[in-house]
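Note that one protein chain of the assembly has been removed; the remaining protein chains are unaltered in position.
So, chain A:
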Amino acid sequence: RLFSSEKLTQRDHSLPNPSWSKDLRLLFDQFMKKCEDSSWKRLPSYKCESSQRVQDFKTHFLDPKFMNEQTVHGQLFTRSFEDGLGFEYAMFCNDAEKRIVCLFQGGPYLQGVPGFLHGGAIATIIDATTGMTALLAGGIVMTANLNINFKRPIPLCSTVVLNSQLDKVEGRKFFVSCNIHSVDGKTLYSETTGLFIKLDPDKRLK
C-alpha cells in the first residue's frame, strides 16, 4: 500500500548473509521448510520500520514535542550493526500456538566477560523476541517487566535458539515466557518471564 514502496528499497535483515554460521543457516532452512504449509511464518525485519503500526504509534501516542532531529534519524537498535558484528537473527512465528522462535547469533560487538555475550545483549534479544510475541497478539505494546534468570554464559559468536510463548492475556496485560537453548537443545542458557502492556488508546505517552 502506501508504505510498500519504502519497504522495497529497505533490506530485510532476517535473511541469511555471509556472516551467518553453518548452524544458523541450517536452522533457518529447517524453519523455512516449516513455513511451507503456512503453520509457521518468517517475520521480516527492517532497520527503519515504516509499517502501519509504527505510523499508528506516532499518530496516537507520540507527543509532538518528542519529534526532533534525533528521532528522524532513529533506527532499530538490533539492526544498527554491520553484518556479523552485532545481532544476527531471524524470527519465525506460529500463530496457532502463539509462539515465536528466534534463531540468534551474537557477534563480537556484543561482548561482556571476554569470550561471552554481554548480559545486556542477551536481555535485548529477549526483549525483542518476547516483545514481538506480545505485539503479534496485542498490537502496540510496551515492556512492563522482564525477569531473566541466566543459567550459563553464552559464548560469543555461537548460535542459540530462543523459544518465546504467550502464556496468558488479562485485559491489556500480556504475559510471555522465553527460554534460550543451544542448537542441540541440550543446554539451557536462560529462562525469562515478561509482562507487556497494550498501550491505552486514550492516553499519550509523557
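The working rule: a residue touches a chain if its C-beta (ideal position, glycine included) is under 8 Å from a C-beta of that chain, and two chains touch if they have at least 3 such contacts; residues count from 1.
Here is the rule we use: contacts and distances are computed from a predicted model.
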Name check vs UniProt for the chain missing from the figure, options "ER membrane protein complex subunit 6", "Acyl-coenzyme A thioesterase THEM5", "SEC24 homolog B, COPII coat complex component" or "Sodium/hydrogen exchanger", returns "Acyl-coenzyme A thioesterase THEM5"
Per the whole complex, from A:Ala123, A:Ala137 or A:Val183 the residue touching the absent chain is A:Ala123
Note that chain A touches the absent chain at residues 49, 54, 57-58, 62, 66-68, 70-71, 73-78, 80-81, 85-86, 108-121, 123-128, 131, 142-153, 155-157, 186-188, 205-206
